[in-house]
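Here is the structure we will look at.
Of the protein chains in this complex, one is absent; all others appear in place.
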Amino acid sequence: MGRAYGFFYLFQAVWRFMQLLFAESILFWRFKIMRIELVPRGAGELVYEIRNIVNVAEKLQKHGVKINWENIGDPIAKGEHVPGWMKEIVANAVMEDSTWGYCHTRGVLATREFICEMTNRRGGAQITPDDIIFFNGLGDAIAKIYGCLRTGARVLMPSPCYTTHTMAEIYHAQSAPSLFRLKPEDRWYPDIDEMRNYVRYNPNIGAIMIINPDNPTGMVYKREMLEQIVEVARQNNLFIIADEVYTNIVYNGETVVPLCDVIGDVPAISLKGISKELPWPGSRCGWIEVYNSDKDENFRKYVNLILSGKMNEVCSTTLPQTVFPTIMQHPEYGNYLAERISRYEQMSNITYDYLSKLPSLQVNRTNGAFYMAVAFKDGLLNHSQTVPIENREVRELVNGLINQPGVTPDKRFVYQILAATGICVVPLSSFSTSLQGFRVTLLEKDEHECRRIYSTLAEKIEEYLAS
Amino acid sequence: MGRAYGFFYLFQAVWRFMQLLFAESILFWRFKIMRIELVPRGAGELVYEIRNIVNVAEKLQKHGVKINWENIGDPIAKGEHVPGWMKEIVANAVMEDSTWGYCHTRGVLATREFICEMTNRRGGAQITPDDIIFFNGLGDAIAKIYGCLRTGARVLMPSPCYTTHTMAEIYHAQSAPSLFRLKPEDRWYPDIDEMRNYVRYNPNIGAIMIINPDNPTGMVYKREMLEQIVEVARQNNLFIIADEVYTNIVYNGETVVPLCDVIGDVPAISLKGISKELPWPGSRCGWIEVYNSDKDENFRKYVNLILSGKMNEVCSTTLPQTVFPTIMQHPEYGNYLAERISRYEQMSNITYDYLSKLPSLQVNRTNGAFYMAVAFKDGLLNHSQTVPIENREVRELVNGLINQPGVTPDKRFVYQILAATGICVVPLSSFSTSLQGFRVTLLEKDEHECRRIYSTLAEKIEEYLAS
Amino acid sequence: MGRAYGFFYLFQAVWRFMQLLFAESILFWRFKIMRIELVPRGAGELVYEIRNIVNVAEKLQKHGVKINWENIGDPIAKGEHVPGWMKEIVANAVMEDSTWGYCHTRGVLATREFICEMTNRRGGAQITPDDIIFFNGLGDAIAKIYGCLRTGARVLMPSPCYTTHTMAEIYHAQSAPSLFRLKPEDRWYPDIDEMRNYVRYNPNIGAIMIINPDNPTGMVYKREMLEQIVEVARQNNLFIIADEVYTNIVYNGETVVPLCDVIGDVPAISLKGISKELPWPGSRCGWIEVYNSDKDENFRKYVNLILSGKMNEVCSTTLPQTVFPTIMQHPEYGNYLAERISRYEQMSNITYDYLSKLPSLQVNRTNGAFYMAVAFKDGLLNHSQTVPIENREVRELVNGLINQPGVTPDKRFVYQILAATGICVVPLSSFSTSLQGFRVTLLEKDEHECRRIYSTLAEKIEEYLAS
Partner (left out) sequence: MGRAYGFFYLFQAVWRFMQLLFAESILFWRFKIMRIELVPRGAGELVYEIRNIVNVAEKLQKHGVKINWENIGDPIAKGEHVPGWMKEIVANAVMEDSTWGYCHTRGVLATREFICEMTNRRGGAQITPDDIIFFNGLGDAIAKIYGCLRTGARVLMPSPCYTTHTMAEIYHAQSAPSLFRLKPEDRWYPDIDEMRNYVRYNPNIGAIMIINPDNPTGMVYKREMLEQIVEVARQNNLFIIADEVYTNIVYNGETVVPLCDVIGDVPAISLKGISKELPWPGSRCGWIEVYNSDKDENFRKYVNLILSGKMNEVCSTTLPQTVFPTIMQHPEYGNYLAERISRYEQMSNITYDYLSKLPSLQVNRTNGAFYMAVAFKDGLLNHSQTVPIENREVRELVNGLINQPGVTPDKRFVYQILAATGICVVPLSSFSTSLQGFRVTLLEKDEHECRRIYSTLAEKIEEYLAS
């Protein structure tokens, strides 16, 4: 008798299988729908979550609370003023017709020649203008760099890690990334032994990615670390991706060693840009420098595929590329950058001073970029801690948000701190790490406000942990 | 201010994205789980549904109702007796050691030579033993034939269609299939104009599949139809897949034209087997004949890939292959088959007589195989019709099952008919068609029981439609 | 004995299979290589071909031949002057710090409000600022629109078609696209019957794409055609993608009906930008308007996925977005645009007059955009026609290039015309059509030069066909 069922099962199976694959096309009588599913299962849900933090902030502002956006990595938005001489260079360039047209797919030739010269005169990796491709900001570059990889070819990246890299890696491979640890107990330096193990035991890893100076930790790689990483790549036939967008923002007496100094004959891609440095993030202008593209046929095809992708969009923004050499060579540029960097140094150390006093936190002095990543010591955060939130409407909103499945302890912390103090920071667990903590930016321009924010934060942390 | 949100959004994004992709790995505190998702989203749900029909039948039997399994395509299960001489051939073969060992990956050479000779002497397509590959039944052959196609290469198939083909096509392409209509208003003959249009307007179609004689309709293709289909393939550089497992089961004065008679120089794969004919479905023994593999390099690689798949499983079942020529050449075989076919003819016509009297149904006389597909006229079935179900427990169970979203009208009909009469048929909509109806088998051995079943069914249909 | 081989085969198989999959990792002793393949088989080859046309042009220029770049769609590169008032608006904006920072992921709010108002006051589709997303040019928008679709969801597009759309569709689906015909014999109007057939017979089609005014044909859709296309989408639950970047460039007494006027309640995406109109292609600034995103859950998720992609790159260029409303509302803008359009009209008609005299060509008057597509009548081009190329070095180079497998007849034609006359046009077959011909742009600013170019071209065509 048992065998009789087999047949019925089978016939039901195809119907059920199609339902599972094309669910909505069967429910056609319920509401109007596209005839086929447009996106993969689970995709397209991201945006709905985003209204939450906005709602909290808006409710706070409605009740007169000032918000301190310590989550923002845009110097302009944080009140940086672009110097007049720089604006004039750009305004003058606007008067030239040529800055309005398309440029070469790789970017404006004169600018690429200028960059070549900067890189080549260091005496390390030697490149030609054809080794440079401009993108509409590093977000665009990152999307194409990871997007052009074969699904099975993975990039090993640091943890914590700037999310744009992790997202692009996950999206290209549709699979969880491999991450080597930056050590909170040792100034966020990379765990190179762990890196070696990932490379050795995961045959799908084809590249190593580093950010130097690092986002979100502000750590600056030592020359010997970079040499060791290059050696891992050389021995295992990997290529290296180095996000060097903060390469000129370094302080506390440290120096950044650019990848081109140590890369030798290993294929690599360096990402650079003007968003953080001029700063002109709204220009969407960054570029890649390709080192040793001629050393490996496989790598050369990969770079060509990246170029083909850009070619299908014709080219990147012309105006910022055109003015870049003039700005960089302007006599004021050096002083201007030095002044800004010294401010980041000051704010970094103020922030460090306040937070490092708390024994509950793992805090490291930053030496570059303008972010600080702070981890709670293991096990200190839990799912029941609270701080008082004065406004009832805000309190109820926040309670609704944090009492949901899947909310990490540090997201819970961040929402409550925002609601209680108006200080907006980012959960550290958002940066592809299981560490619980938060990231702040060092872009506050006013020293007193900076002291107020971090003394408040330190106080609230103690209150929160003690609750 | 708006720009401030961007950053927070981004950091939330990667977390949320990973949640969506790897949902359960985040809910680790709830229950023990595999560390990564093992199956694609939506997969693995199929089996749960299957208990339903079993539960209904078991409850009926518990209350003493006899079940008529008119859904079963296994002659043995329906009471067919295997003749003694055939059993003896097999039992004798078992005494030879060689029938216990592996055979050649393609199959037992002598048997392949025997099949070649059968095909070649018809004078159409000429093949060698290397053009034949044995499989563990046609289900295995079908899984490999579709599974070896590139995702983007699609097979056009009839509607209604035997589900194993449709499932394999959907599974290989992860996308809904293209289906040409078999015309219920014209003896289930294929709509070849529609076939031409699908081929013309869908550049992904690389092959046409037919079943001759057809399952689930019992239709037998006319020679000129086959010639037209071959011509469509020739003009568009397609190959043909022909499921000819019922090739020798034909009646009502019709003849089956095998594909090899009309294929000319078009690449094609014919599927044949012994499950239905000897009948020995439990042997899992079927084969493919490849026509014109030398005519096209692309097709040849495809056939090689199919062979590689089989090679990885070493070979198919040895015993049934070994005895096949002896059975086919046995002096009793012809009479034996003729007797069975005449019985199918009789049952087919009895079934036809009862059902064709109902003006609500589209019924066609079958000429081959042992299935009849019956469609309700358009719009006659709805979501509220009922027949009385005596037993309260069964009634409640069935009501629970049919009052769920996604239940098609003919599934609703089938469940109720089973519960009310003990007659188990299959919803026609399970066969990749939007037609609503049911499929029955013609394997009933007892004429009176057959008359009882179909007079009951006819009566209940009228009652159901009038409700 | 045969069965003995099976085993050996099997063991060889895995080795050979890995060789086929990971060829280079086995040849490790030959040259240094990445340890895994970085790109899919066949990818990354594109760029090598590109040097060819450059080499021909450079050799010609070295010998003093002037090149007429009739392949270029950049008005600036063709000598258009940006008016002083427009430059001043931008230069003034540069003086504001806010134009240097990031903007909202969707784009500058005030600009999105301005666009909403423009669209909404037409009285058709009504949108909010949240229905607008800015991109770094339409190339970026197109990459994301197609890239966010499920592999199996296909977009039906016109043939001939602007390549960026076709490339993005092919790339997302890794499969040949479905294309409906624009009719060369009927003013390049769309074959809507064919469109209906593609929709009907290809279940994977989920959207229809149109370009209005069209690139490369200059055709402007009639209102009733758009209504029919919308109706096809409505009846089949498709969405529409309309590339309307040339929406304000129309002449010869025609009017462009924007999609928002006729879309009704059908989900759709309109692409617009400033590259062609201000013209400011170097700004990389375009946007999408989403119509009826609330009408369908599936479509809404898709739009959210597109937004997530942009979010991962933070935002698009701020400066051009900021100035857009000011430029559009400037009192000079209307006259300025009208003057340019009347010039395109003049050049279009001159070009038409010269080419339409040749009975060998299918030429249609253009009514919008600034391209003209010209097809040779069927069968007139072959693989042996030539025109004399004076310079020996250039002749040999070109002969080497055109005598290769896979060179289409019109590519052969285009290379020779360039070498013989210095006039650079684009093969029509590059635009996803089997038609053989060429595309020219109508951006020549000098009437006499325009007459010289097209009288020369007409003459050479006759000579080429007669050879």
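Per-chain residue numbering starts at 1, and chain names A, B and C are given in the order in which the chains are listed.
As a convention for this text, a residue touches a chain if its C-beta (ideal position, glycine included) is under 8 Å from a C-beta of that chain, and two chains touch if they have at least 3 such contacts.
All of these numbers come straight from a predicted model, not from anything done at the bench.
K.L.:
Could you tell which one of B:150, B:340 or B:452 touches the chain left off the display?
P.N.:
Checking each option in B:150, B:340 or B:452, the one touching the absent chain turns out to be B:150.
K.L.:
From the list B:203, B:409 or B:422, which touches the chain that is not on show?
P.N.:
In the complete complex, the chain left out is touched by residue B:203.
K.L.:
Please identify which residue in C:225, C:266, C:307 or C:424 touches the non-displayed chain.
P.N.:
The single option touching the absent chain is C:424.
K.L.:
Just one of B:57, B:125, B:168 or B:245 touches the chain that is missing; which is it?
P.N.:
Of the candidates B:57, B:125, B:168 or B:245, B:168 is in touch with the missing chain.
K.L.:
Using the document's contact rule, name the residues of chain A that touch the chain not shown here.
P.N.:
2-3, 5-7, 9-10, 13, 17, 101-105, 109, 151-152, 173-178, 194, 197-198, 200-204, 308, 311-312, 314-315
K.L.:
In the full complex, which bits of chain B touch the chain not displayed? Write them out.
P.N.:
Per the touch rule, chain B residues meeting the hidden chain are 24, 31-40, 43-48, 74-77, 80-82, 87, 90-92, 94-95, 97-103, 136-137, 139-140, 142-143, 147-150, 152-153, 163-164, 167-168, 203-204, 206, 236-239, 267, 278-284, 295-305, 307-309, 311-319.
Following the convention adopted for this analysis, only the chains that are shown with their structure count from here on.
K.L.:
For copies chain A and chain C, work out whether under half or over half of the interface numbers are shared, and give different or same accordingly.
P.N.:
Result for this pair: same.
K.L.:
Averaging each chain's C-alpha atoms to get its centre, pick out the one most distant from chain A.
P.N.:
For chain A, the chain whose C-alpha mean is farthest off is B.
K.L.:
Averaged over CA atoms, how far is the centre of chain A from the centre of chain B? Could you give it in whole Å?
P.N.:
Chain centres of chain A and chain B, defined by C-alpha means, are spaced 52 Å apart.
K.L.:
On a C-alpha centroid basis, what's the spacing between chain B and chain C, in Å?
P.N.:
45
K.L.:
With chain centres taken as the means of their Cα atoms, state the distance from chain A to chain C in Å.
P.N.:
Taking the mean C-alpha position of each chain, the two centres sit 32 Å apart.
K.L.:
Considering chain B alone, which of its residues make contact with at least two other chains?
P.N.:
Within chain B, the residues that touch at least two other chains are 3, 5, 7, 9-10, 13, 17, 174, 176.
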